[in-house]
Every structure is written in C-alpha cells, then in structure tokens.
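One chain of protein is taken out of this complex; the other chains stay put.
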Amino acid sequence: MTDLTSLTLAEARDALKKKEITSVELTGAYLKEMEAAGALNAYVTVTAEKAMEMARASDAKLQKGEGGPLEGVPLGIKDLFCTKDVQTTACSHILEGFVPPYESTVTANLWRDGAVMLGKLNNDEFAMGSSNETSHYGAVVNPWRRQGSDAKLVPGGSSGGSSAAVAARLCAAATATDTGGSIRQPAAFTGTVGLKPTYGRCSRWGIVAFASSLDQAGPIARDVRDAAIMLRSMAGHDAKDTTSVDRLVPDYEAALAGGVKGLSVGIPKEYRVEGMPKEIDDLWTRGIEWLKAAGATVKEVSLPHTKYALPTYYIVAPAECSSNLARYDGVRYGLRVEGRDVTEMYENTRAAGFGAEVKRRILMGTYVLSAGYYDAYYLKAQKLRTLIARDFTEAFSEVDVLLTPTAPSAAFAIGEKTDDPLSMYLNDVFTVTVNLAGLPGISVPAGLSGEGLPLGLQLIGRTFDEETLLRAARAIEEAAEFTAAPGAWWRA
Amino acid sequence: MSEFESTMRQREPRAEDLIKGQTGDWEVILGLEVHAQITSKAKLFSGSSTTFGAEQNTQVSLVDAAMPGMLPVINRFCVEQAIRTGLGLKAKINLRSVFDRKNYFYPDLPQGYQISQFKHPIVGEGEVLLDMADGRVVTVGIERLHLEQDAGKSLHDQHPAMSFVDLNRSGVALMEIVSRPDMRSADEAKAYVNKLRTILRYLGTCDGNMEEGSLRADVNVSVRKVGSPLGTRCEIKNVNSIRFIGQAIDYEARRQIEILEDGGKIDQETRLFDPKTGETRSMRSKEEAHDYRYFPDPDLLPLEFTQELVDGIKASLPELPDNKKARLIAEYGLSPYDATVLIGEAARADYFEAVAKGRDAKLAANWVTGELFGALNREGHSIEETPVTAKQLGELIDLISDETISGRIAKQVFDSMYKTGRDPAKIVQEEGLQQVTDFGAIEAAIDAIIAANPDKVEQTKVKPQLAGWFVGQVMKSTSGKANPQVVNEILARKLGLSSDG
Partner (left out) sequence: MSVDQKTVRHIARLARIAVRDDELEALAKELNGILDWVEQLGEVDTADVEPMTSAVAMAMKMRDDVVTETNLQKEVTRNAPGAEDGFFVVPKVVE
C-alpha cells in the first residue's frame, strides 16, 4: 500500500476490516504526514505514543474479526474536547497545562467504537473566530493556495485545525464544534464536508463551552459518507447533558442510498444578499440545477428575519460566553498571574490569559447582561431567536431541506480581516441562523472559485432529520464531482 | 408608597415593640431571607454526597469544581422537597420555573456564577403563623421560595496571606425562603425562624441544624418613626443562630436609630454580625459589584412538572404544626401554651399523644412538658434520646391515678426512671414506695407522734394552722408514702379540728 492517507474513512475502515491494512500501518502513515506538515500548524498536541498504543489494540481486535464501526481509524480531535490525561487548552493561554481527568462524551463514543487518537487540533481561542487566527498557538494555514500565489490563507474557523488537517490528509476525519458556523465555514474554505447536527444530537459534556445554547459537536470529513459514519459514532443521548436528546441514532450511512427523487428543496430568497460575489451566486444556481436534475423539486421560500440573525447571535453568544468563561479564574486549573489580593489575581490572570477577541466578547457579553440592559439586548435577542426559528418552521412546512451558500467568500488571507471584527463576523452570515434555530446544517464542496479555491454549498434540514440532509448532500456531492486537491506544498 | 412597601402586611404598631429614642418612638421593620439546606443524599446538580463534616474537597465532583465542559443535571428529589416545603408554607406551586445564573466572582464559587431562580421561582406566595409567647398569633407573608446552589467555603485563618478553599458544600441544594417585611420585633423574627424550622423538620425537607449551617438567615432591618414611610434597610448576612438573630436585630436597630437621630442617613448595605462583640459591621467586599447579570441558565431547560405530581406530594404530607396544635387543643383540651410547647417538634407531640392516650390529658401534658422536657433540657438530651419511654411515663401516670403512689413520690420515681431507664412499677415495688392508705398503719403513726408531742397538741388547739407540722411528721415517719388525704382526715379527728376547717 503506497498512500494509505489517501483512503477515505470508509475505505480505510473497510480495508482494516478485510485486514488488507493494519491500524498500526495507517496510524504510522498519518503520524509521518503530521510530522511533515508543521507549516500548517494544524495540530497543537500530537499523541503519537497513545495513537500507536490504540492502533495496536485495534489491530488485535481486528485480527480476531472483532472491533467497532471505527476500529483502527485514526482521527484528529479539536482541542475543545476534553481528553483524559491529554492536555486540553481550547487553544487559550488561560488553560495552558490543563490535563483533564476525564474524557468528553463525544470522544469517548469514538474510542468506544474503536477510533484512534492522533492528537489535538488547533482552533480559534475558545472557538471564537472565523479564521483560526485567534488561537494562542498561532494561526492555522489553509492547505489551499490561490492559483499562482503562495500567500498564506486562513482555513476558516473556529475549527480551522480540523478543516486543514482533513484537507491535508493529516487524519481520516476530525471532530469539530459549531456555534455560529465553526464546522461549516472551515469545511467550505478547505474543500471538505462539515456537518453541524441538530442541537442536542451530540452530547456537550466535556466540550469546553463557548455559548451553551448554540454549541454543537460534529465532524469534518473528506466526503458525505465519512461525515455520516462519524456522526453515527459521535451522536447519542447522554444522561450527563440534559440538553442532549433521547432518540435513537439512525444508520446515517445507510440513509445515503435514498437519493433526492421527490424531495422538495427550498431556496431562501433572503440569502441572496447584497454584494454577494457572482461566483458564489453562480455556484448556488448550479446547486439548484443539480438537485433538480437528480429529481428534486425546487421552490423559493422566505425567511424574513434572516438579516437579524447575525446581530442576534452577537448578543446571545457573547452573553453566554461571558458567563461560561467566568470559571477561568486562576484557582482550579490553568494560568494564574499573582496580584496583591484575590481580585487583582483574577484581573491579572484573565488579562494575560485571554486573547483580544475573547476579551472583546466577554466585555460585550458582560455589557449586554449588565443592569438595565438585559431587556434591550439579551431578552430582545432571545425573542428574535423565536422569530428566526419560526421562519424555519414555516419554510419546512413547504420544503424538506434548504439550499444556500455556506460562506460569502472563499478563504481569505491571514491578517486580512483581523483589524475589523465586524467584517470577520460577516463570515457567519449564512451559517449562524442554523445555530440560533438549533437545526442541522452541512457544507459540501461544490466547486472552485476563479482563484482556484474551494467553495461550499450549505444544506439545512429539519430538527433531527440529518438523514434527509445527508441524502441531499450526497446528491450535491455526486453532481459536483469535486475532486480537486491542494498541492502538498507544506511537506517539509 | 414604594412597591416594596405595598407588599407589606398593614399592622398597628404595639407599644411593647417600639424602641424609645431621643426624638420619639421607633418601629423596627424586619424581613428575613432564610437559606435552608435541602435534606438529600446528593447535591442539586451533581452526584456528590452532601454529608456534613467530610475532609476538604472529598465530596466534589467535576461539575462542582467547574471543570471545563461540565454540565448540571438536576436532582429530582430536591425539586420534590422544594414542592413539599412550598405546600407546607401553604404557598402557590409554580408548575413552570426557570433557573438563572447569578454571576459574580469569589473563590468559593467555582463556576463564577451561582445557579439560582430569579424571575420565576418554583414556589410563590405563602404564609407562616407565629405562636408568640403571650399567646398572640402573628401572620408573616412568604414572598417566594426558590432553589439554588450553595457555595463552597473559604478558610481565612490557615495562613497569613492565603485563603484555603474547600468545595464540599459547593452545589449543595438550598431553598431560599423570602419573607415579607412583616415582623416588628426581634422576638417575632426569632419566632419566625423557630416556626419555619419546625415546619421544615416536620416536612423532612431540612434538618434545621443551624450549627452545621443547614439553616442560615439574612436579616433585613430598617427603622422608622411610627406612621412614617419605610426607612432604608440593611441586610445582615448569614446569621447562624436564633439567639444571634435577636442580638443582631437589637444592635442594628439601635445603630440605625442613633444615626438617624444624629441627623445622618442609612446607607443601604450588607452587614455582618460578629457574635464575639454582638455588633454588626459593613461588608465592604460585597458592595462594589452588585450587578449579578442574571440570565436563564442555557445549560438547563425550564423546570416543568404536572399538577398530579404536586397533588401526590400533597397527599403524602404529614400533619403540620398548626393543624397539630389545633387538634391537640380540641382533642386533649390543652392550653394553647402547652400545645405550642408540644408541637415544637413532631416527636415531642407524638410522645405526648402516646402518653395521653386513654389517660388524663392535662396530667399527661404536665408530666411531659414539666418533668420530662425539664429533664431533657437539663441533661441536653433530645426527645429521641429520652431514657424514659412514653409507655413508661404512661405507666407512671397510671400509678398516680390509681393512688399507688402520690404525686410527690412520683417525682422521685421519675428521677430514678430517668437515671436507670427502669419501669416505674419495678422501682416502686423494689424501693417500697407504694402509698400507704391503710388506716390502721397511718393511725398508729399519728398516735405515736401525738403521744410524743403533747405540747404541740395543746398549741394546735389554739393555733389550728400548726396541724401542718403534724402532717410533715407523719410523712417523715412513713417516708412520704402515707396517703396525704387519709393523714389529714385522721389528724383532724384526733386533734379535734374540723377536717374541712
């Protein structure tokens, strides 16, 4: 076997089951690629020893014809997931050195199913960002470059380490989290598939919290099938998370065979925003044609409160984050910067431990919750959420899925938007509505920009109807025949 | 009138409650926020134990320590306990309530927020009736009861420059019970806490142990001239004994009156009571950040349950103190005072009823509230620890009623029962304490005394009241066992006095 890392997750899984390859070989190949890909800065922690140990254990099971659905498959884990005895920092200075004595439910599910952990993936600090430039461990570099340019581009965020690692084949697939678009936008920027499940589909237990009512774990994978396989293992009810839902986890991979014949697809007219690049608009139109050709019916729908989603998000998410991040106080874990008394210790620790974007959001959230402003901001935003969710409910009374672009642009250059928080926030304009309403969404690579960068289309489904979503995504994938790959310029 | 003021019960000021100042009489307005630890095995949102007195940080789950990514899961039993308590306070139970985060920084608050209920508490308005020593019944309104988490504990005396933090209490379930500002004296405030404690203990929802911190009170104190609008109040935090509540109120009311009479004004602030000095002092650390930024906890869905659940709990409630009091008065003819003393603890009332069953209830009440409670108090025993069982005390009363022993001897027998736990009949028999009603024996004893004291006999003929001396001598010679009635009859005859004289 020459190029083990080129196997998709499904292919690797099948080859392992048939004993054509071993997990030790496969894991070793990934570790080698990871070592050569330092320039991408995708991993913040490599757990080579643990990986080989897990691989050996998997091989022993596979040898006996045993093993779980992901037996021996090497994965990358976003550093937001707490991993037992492996440093977990959410890529923040304030959590530096934190070694959890526990394992997040989602990663525990993956290990239960036989997966192998390669290491922890870079992300925006506490998942706050759309470019992976806010990480304490430095920006992640997108494996993709513009044609004829070696300018470093962002891989999207906050799951930029996950998207870059999957695109550069530094893991078979990766875990990620999505609070406002953090799975789907990086997937779109890197030519990968990113699936944000319905709120409550995956347990949040053991995932460093950003905004509790919006956070949801999901996979970034090479194709729709791999995403379906990953979700099946990640999802499930967890008694430790009362917002996780007690519903059977379907066989998402089996659902892919369904096709889209007779499926009704909605095109939300409000997503045709002013100033949208023509190539994005064209891609969207192409997507509509593909689905029609595959037998779906397409109709325009209206989501009238779409324009308010982003400002709503930028009240709700900072408010929740200001409270969720209060626990980083230098007392029980992570960084402590001393002061004359305990208050000064807090202030010094948090000033030194949090980066600029995190501080900005904590201050913003503190302000909107402070005395006298609650009704005007937080309560207002939660009411807008009701209206935004109601828009979707009405649309889904007419159609089965919605099709939109994932992001308003292709990947941009590192440093291009860091000076202007608002322009950075606009990256989430098409993705954030889904989080506010708790719906599932998926980004599928659908074409290349004029500069040769991947572009994604987003599908949005009904709550807990990831199966229909995946079927539609598979149809787009089949029609798009997206086979482009970045040149491996990063190999040392 | 402020909104706050409009919620107050209108009460005519009583002269006894007013405090005399330089410029006139002052009325004290009191409202209490009581934090009652819910009796439960596990904490409100985690599976850690709530046992008191464990080694530091040994009852701390990952959730209680606010490890990253940890999530709260509510304890069903704690919810039921809050409902049970609400029903005991005759309060409105809200079928839907919401948990909010109260955000502030403190080392013993690991999350940086306390999960509490702010806008929508689980229990709404109710009331508590106070049984005052002078027989008055005072009604105190309950504004609300809500569920919240306790914080950990900071120890400041272990190190000169550092504080030590123990999170064992962090996350323990509390009920915060907020009264209306309906109390007007330290005695009423004390009676309120006492009554509330009694109700909670009847319900089994809080053990009421103030020494272990299971029950703490924040006392809101303000003063005003009679008929004036409400004054600015100060909140005295975390007072942990009923005696201290009285002391803190007395001190704080006088402090406020002095300031006002000197032309000053009261700052609304949080104060701390120091039991060593008996004074209250300002807690400056709590002052600056009173902006708690409450918002609904996004990790928890609204707390919803059905009326059926409430009805089921209601059906399982024990007889509550007020009902028990009314029944003891009606059924046993007790005085309100005796009834109040008895209902203080359900076990005391149960004891009384076991003794009184089929017996003279007043006699039973006297023995239970007098001799038994006196002895328990003296020895520092709880009713559960009594060495004299209700059955035994009942048997003792039977011995009095059938005149086997006199009341006086009964006290002697009781003391022996308390010391040894033996049955009264056995003590009476073994120690030969049976009352002598045998005319012959008593007459012989009297004859002997008369023969030996002819001078006293002569004197008694002039001064009949000296007959008492003879009674005493007879009792002495019979070791107190002679039936006093028989003694009196025979003496009267022998000394030539009219027996009814």
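Letters are used for the chains, namely A and B, taken in the order the chains are written, and counting of residues starts over at 1 for each.
By our rule, a residue touches a chain if its C-beta (ideal position, glycine included) is under 8 Å from a C-beta of that chain, and two chains touch if they have at least 3 such contacts.
What you see is a predicted model, and the numbers here were worked out from it, not measured in a lab.
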- Query: Looking at the whole complex, which of A:Y333, A:F412, A:F430 or A:F482 touches the chain that is not displayed?
  - Reply: A:Y333
- Of A:R13, A:R225 or A:H305, the residue touching the omitted chain is A:H305
- Option touching the unshown chain, where A:S203, A:T243, A:N324 or A:T404 are the choices: A:T243
- Item | Per the touch definition above, residue among B:V98, B:I313 or B:V474 touching the missing chain | B:V98
- Absent-chain interface residues of subunit B come out as 40-42, 46-49, 55-62, 64-65, 67, 73-79, 98, 105-107, 154-156, 158-167, 272, 283-285, 288-289, 291, 293, 296, 298, 300-304
- Contacts from subunit A to the absent chain lie at residues 97-99, 101-102, 198-200, 213-214, 239, 242-243, 245-246, 305, 307-308, 311-312, 314-315, 322, 326, 329-336, 338-348, 350-351, 354, 359-360, 362-364, 366-367, 370, 373, 376-377, 379-387, 389, 421-422, 436-438, 463
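Keep in mind that, in the parts below, only the chains that are shown with their structure count from here on.
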- CA centre of subunit A versus CA centre of subunit B: separation in Å? 58
- Query: In the complex formed with subunit A, which residues of subunit B make contact?
  - Reply: 62, 65-74, 101, 103, 105, 107, 110-113, 163, 165, 291, 293-295, 298-301
- In the complex, the residues of subunit A that touch subunit B are 82, 88, 90, 95, 98, 100-102, 104, 204-209, 211-213, 239-243, 319-320, 322-323, 325-327, 329, 331-333, 342-343, 346, 366, 369-371, 374, 378
